[in-house]
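First the structure, then my questions, so here it is.
All protein chains but one are shown in place.
Think of it as A and B in the order they're written, each chain with its own count starting at 1.
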Amino acid sequence: MYRKTMPYKIFNGCNILFLGLMALLCILPLIHVLAVSFSSSAAATANIVTLWPVDFTFVAYQKTFDNPLFLNSLVYAVARTVSGTLLTMLLTISAAYGLSKSFPGRTAYSWIIVFTMLFNGGLIPSYMVVTNLQLTNTLWALILPSAVSVFNTILMMQFFRAIPKELVEASSIDGAGYFRVLISIFLPLSLPSIATLSLFSMVGHWNSWFDGLLYITDYRKYPLATFLQTIIQSGDMRNTSIDPSELAALSERTIRSAQIFIGALPILLVYPFLQKYFVSGTTMGAVKE
Amino acid sequence: MKRRLTVVKSLYTALAISVLLAGCASNGSAGKENGSTANSGAGGDSGANEAVTITTARIVGGDVTFKNGEDIDNNVHYKWAKDELGIILKNDWTVGTGDAFTTKLRLMVNTNEKLPDVFRTGDLNLATQLIDSGKLMDITEAFEQYASPRLKALFEQYPQLWYPVTVDGRRYGLPITNAVSSSNVLWIRQDWLDKLHLDAPETMEELEQVMDAFTNQDPDGNNKNDTIGMSVSLRNGVATWMASSDFIFGKAAMPTSWNKGPDGKLQYGSVQPSVKEGVSKLAKWMKKGYLDKDAGTLDESKAVESFIQGRSGMVFGPTWMASGWPFTADMNFDYKAIPLPSGIDGQQGFMAEQLTSMQFYFNKDFKHMDRFFVYLDKIMGPGFYDTESEFANGWAEGYDYVMENGEPVYDHDKIPGGFTDAKKYTLFYNDIQTPKMELEVMAKLGEGNAPETSYDKQFASRDKRWQEGAAVLKTYMDKASVLNEMTGPPTPAMSKKSELLKKMENETFLKIIYGSSPIESFDTFVEQWKKAGGDEITKEVNEWYASVIE
């Protein structure tokens, strides 16, 4: 009914306008990066490219796809993201399910988990654990240490708790075990939250670069984010002997932009597929009917 | 030309003498190693039959490229080292960035992992930690025993090279020399000078006149008040590596540097009275609009953009700015390098490049120092501009040059499969330059002489403006260089307090320049600086200085 009222119509118009403007504001930097990637190197160095390419060229993309390191790092990034997200989600769902029940020891478990979000021993001991477990230079070094996500676990637990108790009790009476309740009741009802947390986990893995630098001791096996880190650092010539070839690498702003853009593409493309779970807004109600 | 010959001559004399000395030395200590390698220091290849492995760790950044399916563990240089010297180069680990390299080394030393045999770093704090850990080799004797004559001659010529790695009189690393051949000149818009009927500025007063005209007389003729006198970066302080403003301070005292005062002791530049004058000059220029209003937030490469875009009349920086970065081929106006004008004390002065900024360090269990020095001498051939060096033409045929009719050609388009920088594969991952030699060659070309040696030809393919800049720089480089004399490891008070002092300094200077603090705050800063640890640091620096110059 309210949709028909005049004030709501005015609100709706303003709302659409406002959201549209915000969207525009958010996409500008990426358009800039894109414009630089299609511009000539000289124009990019002079910083005269804004939102439209200057001296349009594909050279940067050609060079990017000629670079085996870049393509390799894409593959490693996908491998890491897929396996890391699977592992994290398995652990998250399992732990959150357990924690959503009431039982003695629950609070202790929660604090044990939350505590790790706050306290850590720092770089040296963490590094020692990973090297002593001989994980260096393997995919495990990138997915195991961060496999348990405190944030995701707590949030998932919240979502599980929101599931009406009657549904659970009804199935328990039917004699369904914990595992079957999880599979047949909790999971189908939690698709939006699972999609959301998977997305967080994927994005986290896709963007994380520091562990790659630390634990991968062969630069040819860097995942994408780590590889990108090696090309975007700006040069500091204060104390180094100057070498023209290093300067030339600095000037390749167009290639850098191309790689940043292509590097963001896969994770951007995943989004619309997960989006359907948390945009429609009727999933939960539909299942409950 | 003549000067260059004399330099070479004196080097050869030194070489001849050292060959004799070195020969004696190594004979005396024969039999220390496996016998077969004892004599290799002077002779070079006598012990090269037995293959040895040298492990290293290195950065492989975006500047390292490959061809023919090679990679960092298997390439033309590694093949050469194995075939010619019997040295198998092996990478324990590789990383992509300098920061990661330092972090990784720091972690390794802190977790007792095995260090590679040889590695390079320029981080003196890390080096201090490494030395303290007892994992590094004291190379004092090994250098005397195995270093090649010309390397020894170089260190005799520049004994201060040893300062960064010397602890209690022992040497824990091998400093590698810089080219010291490109800083600094003043790049200026010749077309603007012509249009406004001005001469290139030689003094501070003339410089101010030119800047005023560049700012206010619409040199680009677009009827808009949109030009500035000079591009300057202030984000990292007044003395930095490009778009710097350090020449304003002349020779009297250089901000951020330790220089010899009238009493023969080292004093910190930033707190000297002449610097106050220089900073107030910058404040005046900022107020008059000669400088970019955003200078305080622009880093070095961003600051240069105004010059590249044709909005600025001058920028002070190294000759290599004309190498393709940051200056581009698209700059369709007439600009050139001129000598820097004299500073506020009436003298030309600029912050000079350090003699060394990188050092080799060695695992204390490394057994093949003799072979390392043989290898080092070979890859230093080009740095000595040795025409007999096997790398005289370039680092690998078909990679960075090709032969045509018995002559090396450096045109990238003529190299089948494209140019690949083979010098990046060496243990130093670059060529090792020796001080001022590159300047000699570049200046010779810049003065219009025809290239003769293969080195001349390599440099002849560089941008003409770079060569001309070198010719300009050569005319005043020696007399205008202000060298930071504090090149030792950081002193205890420095480690503890210099962060605060540095922050205080940058903040004070910039606020004065922007007019948000009065010039008098400089005096307050000097007082605070002394109290907050400056005096203590000065004392320690001078104790260190006294210990090295004796």
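Please note the rule applied: contacts are C-beta pairs under 8 Å (C-beta built on N, C-alpha and C of every residue); 3 or more make two chains touch, one makes a residue touch a chain.
Everything that follows uses one rule, which is that contacts and distances are computed from a predicted model.
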{"item": "Among \"Sugar ABC transporter permease\", \"Aspartate carbamoyltransferase\", \"ATP synthase epsilon chain\" or \"histidine kinase\", UniProt-listed name of the chain not shown", "value": "\"Sugar ABC transporter permease\""}
{"item": "Partners of the unshown chain among those that are drawn", "value": "A, B"}
{"item": "Chain not shown: contacting residue from B:95, B:298, B:396 or B:526", "value": "B:298"}
{"item": "Options A:157, A:185 or A:247, residue touching the unrepresented chain", "value": "A:157"}
{"item": "Contact residue for the chain not shown (choose from A:77, A:185, A:214 or A:260)", "value": "A:260"}
{"item": "On subunit B, residues whose C-beta touches the chain left out of the figure", "value": "106, 109-112, 125-126, 129, 132-134, 234-235, 237, 293-294, 296-298, 302, 490, 494-496, 498-500, 502-503, 506-507, 509-511, 514, 516, 532"}
{"item": "Contact set of subunit A toward the excluded chain (per top definition)", "value": "1-3, 5, 8, 11-12, 15-16, 18-20, 22-27, 29-30, 32-33, 47, 91-92, 94-95, 97-99, 101, 103-105, 109-110, 112-126, 128-130, 133, 144-148, 150-151, 153-155, 157-159, 161-162, 177-179, 192-193, 195-196, 199-200, 203, 207, 228, 232-234, 260, 264, 267-268, 271-272, 275, 277-285, 288"}
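We adopt the following convention: only the chains that are shown with their structure count from here on.
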{"item": "Centre distance in Å when subunit A and subunit B are each reduced to the mean of their C-alpha atoms", "value": "40"}
{"item": "In the complex, subunit A residues that touch subunit B", "value": "40-43, 45-48, 123-124, 127-128, 131, 213-214, 217-220, 222, 226-227, 229-231, 233-252"}
{"item": "Of all residues in subunit B, those that touch subunit A in their complex", "value": "60-63, 71-72, 92-100, 103-104, 107, 110-111, 113, 122, 178-179, 182, 240-242, 299-302, 305, 308-309, 318, 320, 323-326, 328-331, 354, 357-358, 421, 424, 430-431, 433, 462"}
